[in-house]
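Quick one: structure below, then a few questions.
Left out: one protein chain. Kept in place: all the others.
On to subunit A.
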Amino acid sequence: MRDERSGEHSNHTIDVDAGVDADVNADVNAGAPMSDAPCSPIAIKERTLSGDLLSVQDLRIGFKMMEGSLEAVKGVSFRVPQGGTVALVGESGSGKSVVSQAIMGILPKAASITGGSILFDDPRNDLPPIDIAALDRHGPQMRAIRGGRISIIFQEPMTALSPLHTIGNQIGEAVELHRNCGAAEVVDLTRDMLRMVGFPDPDRALRTYPFELSGGLRQRAMIAMALVCHPALLIADEPTTALDVTIQAQILKLMRDLQQELGMAVLMITHDLGVVANMAEEIVVMYHGEVMEHGTLDHIFRDPRHPYLKALLKAVPRFDMAPGERLVPIREIETKAESLHAEAVAAHPVVEPEKPILTVDGIRKTFSIRKGGLLKQSAPVRAVDDVGFTVKRGECLGLVGESGCGKTTLSKILMRALSPDAGRVSFYDGTRDIDVLALDGDDLFEFRRTMQFIFQDPFSSLNPRMTVLDILTEPLTIHGIGTMDERKQKAARLMDLVGLDMRHLKRYPHSFSGGQRQRIGIARALALNPELLICDEPVSALDVSIQAQILNLLKDLQRDLGLTYIFISHNLAVVDYIADRIAVMCRGRLVELAPSELLFQNPRHPYTQGLLRAVPDPNPDNALDFAQLMDDKASSPDRWPAPFTDDGTGGLIFHDLGGGHYVRAMADARFERSAA
């Protein structure tokens, strides 16, 4: 049996031959295996299990590669009790997703189970537990469990749904496969499920395509698809990682509610300890294919034993960190900034150090979005609406907001990659004021040296056909700085600065990990000795341990080189850790601006308050208050309570609450002053 599994058939994700075999088996087993289930899932009685719902024992999974085989999962054991929530935690490459794929029988083609068992005890029948690991991957038994009794939701709700089929079709398909339903009943069940996951108009939703939905609704559709057959176990593989923090909180709440309503167990796979602290009862920590530690929520967060777990907990930014407390990355990197510091100081003499380095005033940008592809229609969208702020020399200004709030558009305007419709950007370079938006030709070219950009995605922001040396010297070449030799020396110093080995200059980006690539990106941004760096979500694509490393590196560089940052992120804990002052944006408007401590202690704007409430803290004592979650009201300016209501007619101004705390509200509003 085992040999057959690890053989040829298991080497294809989609395998027509295996499908043929499966069909033959189906005939032997007399008809489709799923059709005997009654249509309404509620009609089925479930027994209470004496043992665990799912019990994984000494599971081993190997990958066949060109260079031989690699064991990705090395003897993992854990259990999921009936109706319970277990979190499988680990960094990328820890093997946590592979375990979930093995439970579902959807391992990639090169992978095969080489040992151990996955025992699943279905509460709907009185049979002894089935060993999923021993089943034929595409056989009728496995297919009946998959999607019927065990379901999965994935991280990326866009790519996980077929763009060519309606939501109703894709959800209904699961019902058709696993229940004995007529066409009308399929539609009814699907509609009920869509209502249950919170679609405002389920009838319409049946006929919508995934691309017509927002990310949050897509994930709701995905959940509906997984739960429509009322499975005994839901595997959630990073279900909220791709979502905004407010949407994340909504989805987590939805999953909890549905779990209670349907009595299912949840196996949550994530690297986000904040999510874990709010959802899980038991936690399994994985590292390099092995279980490091295993215990209840309290045990894991209050009494971590294993050094890896301790290190992981220390690497996550938290709200209750002491001022000046430093994150401890699992692997610290050394930076040597001395030589570059001298260069930086020489390059930028500053006459008035107290004067703001960047003054942004009244920036507006409107896009017209073409809707309805074939029929030309356009609806103007105010991406940035009257935004103004200042950035002090040497500080880090955090820019926070959900996706689509205009923070990236604003950063592009500052970089002169987009032209605003109105507004002024003034840069003080130490000796004179520069009107950034009026620059052109040589002046603009020259100015670009002072302002550089760090990108979010370390994979697509480095040209894969250039060596690291080429990447680092390209800015110098473009600006004609130094001779070839000097540029090489500078590149070596930059590598040193970000803690990379200068012997790796000849390598190409693909031979570096995500965190190392991000360091190369930072080194490139520093090549021209800029004064201001705009960091656009520089750590959101990275693992927690790497995230701490990069954040510390950015902090050190800021201190050593006297840099000024504008740090864009949707992760409030990260912004809290690195930023001195935080600006909150919503729908193109700047709604609140305050020093970090003030903003977190005393948020004034309803949007900021909602945003803060939605952030899951990796601390079980500080659980999310799901009852208090912001609904969609919090991100639509015309539904904010007075005096914050913004219906687009104007009349709102920035109120100074003292201590550098500003909030946007009607001009006649009165506020008590913030304690400085």
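Criterion: a residue touches a chain if its C-beta (ideal position, glycine included) is under 8 Å from a C-beta of that chain, and two chains touch if they have at least 3 such contacts; residues count from 1.
What we mean here is this: contacts and distances are computed from a predicted model.
Engineer: Can you tell which of "Outer membrane lipoprotein-sorting protein", "Iron complex transport system substrate-binding protein", "NAD-reducing hydrogenase moiety large subunit" or "ABC transporter permease" UniProt lists for the chain that's not drawn?
Structural biologist: Answer from the UniProt record of the missing subunit chain: "ABC transporter permease".
Engineer: Among the options A:Phe63, A:Tyr209 or A:Tyr508, which residue touches the chain absent from this view?
Structural biologist: Selected residue, touching the omitted chain: A:Tyr209.
Engineer: Hey, which of A:Leu88, A:Ala102, A:Ile118 or A:Ala160 is the one touching the hidden chain?
Structural biologist: A:Ala160
Engineer: For the chain left out of this view, which of A:Ile106, A:Met415 or A:Ile481 touches it?
Structural biologist: Result: among the candidates, A:Ile106 touches the missing chain.
Engineer: Which of these touches the unseen chain: A:Glu71, A:Glu173, A:Asp257 or A:Asp429?
Structural biologist: Of the listed residues, the one touching the omitted chain is A:Glu173.
Engineer: Considering the whole complex, not just the chains shown, which residues of subunit A touch the missing one?
Structural biologist: So the residues of subunit A touching the missing chain come out as 12-20, 22-23, 34, 104, 106, 138, 143-148, 151-152, 154, 156, 158-166, 173-174, 177-178, 209, 211-212, 215, 222, 225, 370-375.
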